[in-house]
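One protein chain is absent from this view; the other protein chains keep their places.
Going in written order, the chains are labelled A and B, and every chain counts its residues from 1.
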Amino acid sequence: MDRVTKKPRLATAWLGGCSGCHMSFLDLDERLIDLAARVEFCACPLTDLKDFPEADITLVEGAVANEEHLETIHEIRKRTKILISLGDCAVTGNVTAMRNAFGVEDVLNRAYKELATVVVGIPSGNDVVPKLLARVRPVHEVVKVDYYLTGCPPSADAIHACLVDLLEGREPAGEVKRFG
Amino acid sequence: MTIEELNQTQADETARQQALDERIYCCTAAGCISCGAEGLRNAITEQVKSQGRLDKVEVCGTGCMGMCSRGPLVMAASGTALYGNVTPSDAPALASGNPLDRRPLADRQIDLNAPFFTQQVRIVLANSGRVDPEKLTDYIAAGGYQSLARALTELKPPEVIEEVKTSGLRGRGGAGYPTGLKWELVSKQISPTKYIVCNADEGDPGAFMDRSVLEGDPHRVLEGMAIAGYAVGAQQGYIYVRGEYGLAIQRLQTAIKQAEREHLLGSRILESGFGFRIDLRIGAGAFVCGEETALIASIEGKRGQPRQRPPYPPESGLWNQPTLINNVETFANIPPIIEKGGAWFASIGTPSSKGTKVFALAGKIANTGLIEVPMGTALRTILFDIGGGIPEGKFKAAQTGGPSGGCIPEQFLDTPVDYESLARIGSIMGSGGLIVMDNASCMVDVARFFMEFCMDESCGKCIPCRAGTVQMHDILRRMTLGDASEDDLAMLEELSGLLRETSLCGLGQTAPNPVMSTLRYFRQEYEAHIRERRCPAGHCRIEAGVPA
Partner (left out) sequence: MSVKTLEIDGKMLTGVAGETIFSVAWNKGIRIPRLCHIGGISDVGACRLCLVEIEGQKKLQASCLTPVEEGMVVHTDTPKLRAHRRLIVELLFAERNHICSVCVMNGDCELQELATELGIDHVRVRYQFPSLPVDLTHERFGLDHNRCILCTRCIRVCDEVEGAHTWDMLGRGTNSRVISDLGEPWGASDSCTSCGKCVQVCPTGALFAKGKAVGEMRKDRTFLKYIVTAREKKQWIE
């Protein structure tokens, strides 16, 4: 992978998912220290950046579920050389996409009316809460994805193997242990 | 009825008809009925009655006269003057024996010397428009059941098959398998029980050939089936007719009853040792039941789903017995072949495709209707001479073979219409539906339309067809909305290959044909939808802006 420079820039992003894939990433444990030495960690869900930075590799967790995700993923795609779908929500839609069988209206009514106890009513009239898309979509349905890490969540080993392969200029072996 | 009685009936009825002053034929096929043919026929009858000429003038209902676009049609003066777009108020003129009284209808008179009539050769449709489909004697007067009589008295079963083989007749349902070979396969099976099945589950969009034959000349099909039964050694036949064809069903029921009453069907046909019964089975609206193994399952009372072939029906078909399945038009060709000989039939058409083919002209064409032409007639002749050309705009493509067929662009207009030539340019003969499109038709949307049809009609048994048609339709639909990418186009082609190579039956295997043929000849239209989000035909409504 000649696209990856000497000190490559690595980013992670969190769309519609439970953050479990990020937890799995953190399960790299002491391998994180090695990784930190080899890359420049330029963005993650905790960094407070106005714009998504230029990156060589971005791991994207979660499905595209709302307008903010949609905007973010297009921005990421523009600024990232290698985009990796991290985990089943990004790859298949997974649990995030389970609402697709019902439709936005029903889901919002269920969450904010039928089950609400304190404040009853669907939030509206502000730009803070992004609007839900009509359909939750896996990332590769929206932008081009270069590699896929399957699993709910993908194992730390799988994430590690993929990153190391890329950092060492190899095509990731991409061995799928379990799909879906 | 004995053969002598059959001949006597023919002579008596012919004499009776000749003694009349005139016969007035009213087209009472489905197309003309839908624009008021019944009321018109009654009005003409009333008119004749009020003139007190009922004993001298006969008003008959007939099968399809062909030029459906001008219906309702009336053939006055014993078949010498044809009028279109007539109404009950024209009844006095039509019923008059004096040609001068018909002068007000001059502008609606249809020229019987026009190419529409002169370029046709009518074998299957010989009686359509001339014979009352509800009167057995009318059919007998036209020579009906003489072929069956000839087969039973003069020919041994192998000789009947030899005659059909000599004729070179090929299956008119679409695939074009040599009919004589199929008959021979069934005849060679050693089994006390064999079946004849007539496939009348015509379902291609825009196709109404079989319907017209059944509505216009049902006895011809019965006769063809009985001859087949005699040839292969079957005593029972079934006609599997789609439930939507109410009039065809009704006329078939009438015809079967009439034929049974006169011992032209049933036991001891024409006092011979041969017995043959025909029963109707009514389809319940599944296109896939036109596929022979699904059709068999449906007759057996099972879910109408295809099964793996082999075994093929000639070896193991209906209730696991040897079964001969032919299409309506194929059976309708049999009586003339037996009457005039296989060599006569083989003299019509091309070396590999003999005889004639009935086509249903639909879409952007002046003379929408039913025609019959010799095999090998150029598409241009069919569309521009017989069909009268494109009313407005410019010719873009002709679609043959329905959802299993392909679109033929302008550069192939001089292609002779026969099984091989059509296959060579990526289409198929099919059952005879011919849909004409002008430059206002978007080929991507045409492909989408046919894919939607296949998706709705997939039985769901095998995965490639069940789920693949859904995905292909999804891609095509998004193309027409300007929401598709190059990847989608590549996937469309990959899915086409999958369906063609892995589907269980013909429905799935041929479902990609409209896509593949439009991609072959109109790829730039697909690319315009994808790259420029533009429909070159101006048909698709693509909204401005970037799709989500």
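To be clear about the criterion, a residue touches a chain if its C-beta (ideal position, glycine included) is under 8 Å from a C-beta of that chain, and two chains touch if they have at least 3 such contacts.
Keep in mind that what you see is a predicted model, and the values were worked out from it rather than measured.
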Where the missing chain makes contact, among the chains that are shown: A, B
Option from A:39, A:91 or A:133 whose C-beta touches the chain left out: A:91
Touching the absent chain when the full complex is considered, from B:35, B:280, B:378 or B:467: B:467
Given B:258, B:326, B:458 or B:510, the one touching the chain that is not displayed: B:458
Where the unshown chain meets subunit B, residue by residue: 286, 288, 303, 307-308, 455-464, 466-471, 474, 487, 491, 494-495, 498, 501-504
On subunit A, residues whose C-beta touches the chain left out of the figure: 85, 88, 91-95, 97-98, 100-102, 135, 138, 140-141, 145, 148, 150, 152, 174, 176-180
